[in-house]
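Yeah, one chain of the complex is gone here, protein chain that is, but the others are all in their spots.
Right, subunit A next:
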Amino acid sequence: MAMEVTQILLNAQSIDSTVRKQAEENLKQFQEQNLPGFFVSLAGELANDEKPVESRKLAGLILKNALDAKEQHRKFELVQRWLTLDVSAKAQIKAFLLQTLSSPAHEARSTASQVIAKVAGIELQHKQWPELLGALLSNIHQLPAHTKQATLETLGYICEEVSPDVVEQDHVNTILTAVVQGMNSSEANNDVRLAATRALCNALGFAQLNFSNDMERDYIMRVVCEATLSPDLKIRQSAFECLVAISSTYYDKLAPYMKDIFNITAKAVKEDEEPVALQAIEFWSSICDEEIDILEEYGGDFSGDSDIPCFYFIKQALPVLVPMLLETLLKQEEDQDQDEGAWNIAMAGGTCLGLVARTVGDDIVPLVMPFIEENITKPDWRQREAATYAFGSILEGPSPDKLMPLVNTALSFMLNALLQDPNNHVKDTTAWTLGRMFEFLHGSALDAPIITAANCQQIITVLLQSMKDVPNVAEKACGALYFLAQGYEDGGSSSALLTPFFKEIIQTLVTVTHREDAGESRLRTAAYETLNEVVRCSTDETAPMVMELVPHIMMELHQTLEGQRLSSDEREKQNESQGLLCGCLMVIIQKLGSSEQTKFVFMQFADQMMSLFLRVFACRSATAHEEAMLAIGALAYATGSNFIKYMQEFYRYLEMGLQNFEDYQVCAITVGVVGDLCRALEDKVLPYCDGIMTQLLKNLSSNQLHRSVKPPIFSCFGDIALAIGEYFEKYLVYAMPMLQGAAELSIHISGADDDMTEYTNSLRNGILEAYSGIFQGFKGSPKTQLLLPYAPHILQFLDSLYMEKDMDDAVTKTAIGVLGDLADTLGSNAGPLIQQSVSSKEFLIECLSSDDPLIKESADWAKLAISQATSF
């Protein structure tokens, strides 16, 4: 059955593209003609020590890719294919793979490790390959070092691949024992020790029980801590990685070790090489993440049922932790602000300092202020930058009371530094710090404003001036203005402060978008985003200036559509611009279209805008599509029923959007736009409904579409029914069974992790919104009796939701509303059914006394509707 594949595999890596293509073609044919034979040949090639390492490695990679794919749908197909493959072929393949672990060729071993893990990922789930772990672990102590290394590596990959619940505790114990022994300082071979350390990192998720056992946990922690002192850099780095993983997985078990860990990390941060020091800092960032989560969730109140208490590790370590982090701030790299991918110890330390501030609040301020005061005026730019960065980092977390006096003092210093400091790095950080001041300490929620009539002009002048600086500084200045504008978004009286500068702000931002170097440091994006925010905070007084911006933005969008024969770089740039311009237009549509004062004049641009959007669809770029689609939704809402005139042309792009499974964001947004259209066009949307409904039903049946799009599709059914009323009749026979099926699935939340619970609730909400729309759509029509057969199931669904007790507030509100809609539309015909349901009694009573006004409102409605349906 096997076949000689060496030459083909070598040819497939040839530099000669003809040879390569021929070889790829051969492989494809072989695979299609005889899949088991193909796999066995590849495994045999990988296992054969007489073959060249290149062909062996490729053979392994092809096998690995035949077992797994990123895309869910494809992955499922591959798993099914493997499970149904001829058993003897599979046995042969697995034997070859295990055999390869003893190969002297490192690359062959490593490839085999990964393939074994993929096979295990499929088979252990189905209780197959029971002898695998035994085979790997049985003789691990007698093996030669290189086989031991490969075996540990394989165990690591397996732990990464399979979920902890398919491995029995006995096996977990043996795996952990082997791995931890491999990490021990008594292990002389560094390759083995490294493989073991890396394996432990993946195996930690399996060790719940072992971490609850004091003795075993002490042992694991000791070995990990010792490994952080290994002479081998990679082992040290990997050991710290284990500590990071432990900090998030076993936060509540760390207390006895924190003192030692602090000493180890402090030493690493101070003295060790960067990759190790970065992991050491990450440990503290990770502890901050944990404590911020706990404190946010329980608000510091642990008397109740919070299962993980906060140990306040950060607060306790504060006096030593903060100086350690401040030290790192002085280790900046010259060009880190121009390099998007940069990550160094100063950046990691600064980020950690910000997290510490969020964790402990006010307590950090007195520990950081002396550092700032000492360094901020020093001749060495590193000291000025570090001081500024430290100040910026602590602006989120401590209370406004504590920060306000400091910010008021620092503000004019910072404004001055932004224009005068000779160093770009310092200016970059200064502009960022100003942005943080406005983000966290400016806005109508705060009592005393830091921006006043007295300093507003200076602030804006400096920021606009700074937008002419080098791209990275200009980008941060845009960011600062973004947050400044955001503070005025709610249109309070103080927003009038901006009015005198509004025109200049808009002009400057537009000029920035035209800078030759606006492509660097994402300056162009930042300028448009700030422009959007400025538009959002415009007032009646400044609206005319936004209006003047409209033809300008449309012209720019027009120009991006004119360019021809572009290089791929230019096209990418053009698509980016289109996305930004469509995004900006969308914000303007929402703003000017929502006010009666501006709407009329603004609507004169609607035709032109729409034709531009349609042309954007003709260019194929997902980002631009998404933005244009969002803009069209906003336009439809503003236009109302007159939008019908665009429908004929727009419809095919709408359909295209609904079919775009690959960029599911585009699909999701298009579904939302269908809702906008329904509300704008009402019954005029009818001629397009056949097409839309067909596509939506197809989408629901597809397992290729990202699941997050499905709940909005159900909601969209409701939008359509509400718009076209009884004409929804012809879709009932398709839509109702789908809703019913989904409803049944959504009753029991299995697996119940947070993601799943959230998804299930959004699914329920979509289903219920569909029912609401359908009932309300049919209300008053002679055809309401068509809905009667569905009523028992719907009431049963509501009852089950109530019994399960795991609805969120949004679902509760929608569910009780559906009860009212059902009663309202079906009236006395459904009276007896309603009276039998639990929902109309306990559930309704609970909702009537809800604290949530939206639930209460829906419940009042349901009560009224039910009393009418049952009183005759």
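The working rule: a contact is a pair of C-beta atoms (placed from the backbone, for glycine too) under 8 Å apart; a residue touches a chain by one contact, two chains touch by 3 or more; residues count from 1.
Criterion: contacts and distances are computed from a predicted model.
Between the names "Replication protein a-related", "Snurportin-1", "lipoyl(octanoyl) transferase" or "beta-aspartyl-peptidase", the one given in UniProt for the chain missing from this structure view is "Snurportin-1".
Checked against the full complex, the one of A:Q99, A:Q338 or A:T351 touching the unshown chain is A:T351. Of the candidate positions A:S55, A:Q92 or A:Q237, contact with the hidden chain is made by A:Q237.
Looking at A:F30, A:Y759 or A:W861, the residue that reaches the missing chain in the full complex is A:W861. Touch with the chain omitted from the figure is made, among A:L278, A:L434, A:L763 or A:L833, by A:L278. The chain that is not drawn here is touched, among residues A:R56, A:K118, A:R198 or A:H442, by A:R198. The missing chain, though absent from the display, is touched by one residue of A:G44, A:G657 or A:G817; that residue is A:G817. As for the chain not pictured, it touches subunit A at residues 153, 156-157, 160, 198-199, 201-202, 237-238, 241, 244, 275, 278-279, 282, 285, 343, 347-348, 350-351, 428-429, 432, 439, 476, 479, 482-483, 528-529, 532-533, 583, 586-587, 590, 596, 627, 630, 633-634, 637, 639-641, 665, 669, 672, 675-676, 679-682, 715, 718-719, 722, 769, 772-773, 776-777, 779-780, 817, 820-821, 824, 827-828, 861, 864, 868, 872.
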